[in-house]
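The other protein chains are all here in position, but one chain of the complex has been omitted.
== subunit A ==
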Amino acid sequence: MTADATPALVEDKQRAAGPRVRKSSAYPRYLAGKVAGAAVSLLAVLVTSFFLFRLIPGDPVKTMTGGRQVSAEQLAAYREEFGLDLPLWRQFTDYCGKALTGDFGTSYQFRAPVIDKITEALPNTLLLTGTAFVLYTALGILLGTRSAWRHGRLGDRVNTGLALTLYSIPSFWLGLLLIIVLSVGIGPLPGMFPTGGMESGGEEGLAYVLDVAHHLVLPVVTLVAVEYGQTLLVTRSALLDEMGSDYLTTARAKGLRDDLVRRRHAVPNALLPTVTLIFINLGRTVAGVILVETVFSWPGLGGLFYQALSVPDLPLVQGLFFVFAAAVILMNTLADLVYPLLDPRVAR
C-alpha cells in the first residue's frame, strides 16, 4: 500500500476489502431486527400454509377416496386418522406444534410421512439446482463484469443479447430442444446424454456417481442457459453505475492495471445487488424448477409439488409450501446479515 493514498481511496479500499471491515456498534441491533423479521415471516408462512390450501374447495377425505365406495364409518376413521374431525382451531394448533418439530403429517396419496417424501426428493433437487446455481452465478458475474467493463463493444452487445435471448426462452422448450439435439442426436451429431431421469438404476459406487453426473448435464445446462442472464444483467448494470466514480479514476491515476482496478475496486463495490440476487436464487434452489424437473424427469421437489397440487394432497402441499417459503426467508435473512460486511453503512 502506498503511503500517499488519499482518504477517499482508503475508504474505498476498506469497502472493497469487505470481510476485513468489522461490525459496527449498530450491527447487533441490525442483526436482532432482521432475525426477528425472519421469525415473524416464518410464522406468517406457517399460518398461510395452513389456511391458504383450505380454501381449495372439496372434502380432502372424499378426494382421497374418490371412485371407491366408502362407508360412513370408514370416512370417519380417515377423518380421525388425518385429524380432520377436529375443530379448525385445534387442527391449526396441532399443525403448528407438529410443524415446528418437522412433522407435517401423512401424505394422502402416498400414505407416507410428508417429511419422508420431502427428504427423499430434497437432495435430488439440491443436486440439480445447486450445481446449476453455482455455475450460472459464476458465469453471470464473470460475463456481467466483462460486459460492463467493455460496455458498448461487440463483446458486450453479443453477451447481453445472448443473455437476454436465453433468459426469454421457456426452460421446458430449451430442455426439449437439448434432448432432441444432444440426447437423441441429430444429423451427424450423436446422442450423448440420457433423455431423462437421475440415474440408470442398479449402479453402485463410482459408477453410480458418474451415472448421476451423466444425467445431470442436460438439465444443468438448461438451467444455466436460462438463468445466467439475470445475474449477468444485474452485475453489469451495477458495475456500470460504479464506472464513472472518482475513486476508480484515482486508482487508475495511481498507475494500477485496469484489471486490478476492476477486480479490486469496482466489482466489490458493485456487488450488493448481485448478492441480493444470489441469495434469492439460493432460496429458490430448494424449490427446484418444476418445468425443468418435469422435462428431464428429475425426481425432485418441483415434481412432487405438482403431484401434490393435482390431487390435492393437503399435508404434502402444506409441507412443501412451508419448506419453500422458509428457504427463501432464510436466504433473504442471510443476505441481510451479509450486507453490512460488504458495506457497513447498511447497518447504520
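FYI, contacts are C-beta pairs under 8 Å (C-beta built on N, C-alpha and C of every residue); 3 or more make two chains touch, one makes a residue touch a chain; residues count from 1.
Convention: contacts and distances are computed from a predicted model.
Candidate names were "Peptide/nickel transport system substrate-binding protein", "sulfate adenylyltransferase", "Cytochrome c-type biogenesis protein CcmF" or "UvrB/uvrC motif protein", and the UniProt protein name of the unshown chain is "Peptide/nickel transport system substrate-binding protein". Within the full complex, the residue among A:Arg29, A:Arg90, A:Arg150 or A:Arg257 touching the omitted chain is A:Arg257. Looking at A:Phe296, A:Phe324 or A:Tyr339, the residue that reaches the missing chain in the full complex is A:Phe296.
The residue from A:Ala138, A:Leu164 or A:Met243 that touches the chain not shown here is A:Ala138.
Within the whole complex, the absent chain has one touching residue among A:Leu52, A:Cys96, A:Ala112 or A:Ala253, and that is A:Ala112.
Seen from subunit A, the chain kept out of the figure touches residues 57-59, 62-63, 65-72, 74-75, 77, 81, 106, 109-112, 117, 120-121, 131, 134-135, 138-139, 141-142, 145, 172, 176, 179-180, 183-185, 190-203, 207, 210, 213-214, 216-217, 220-221, 257, 259-260, 262-264, 267-268, 271, 293-297, 299, 303-304, 307, 309-312.
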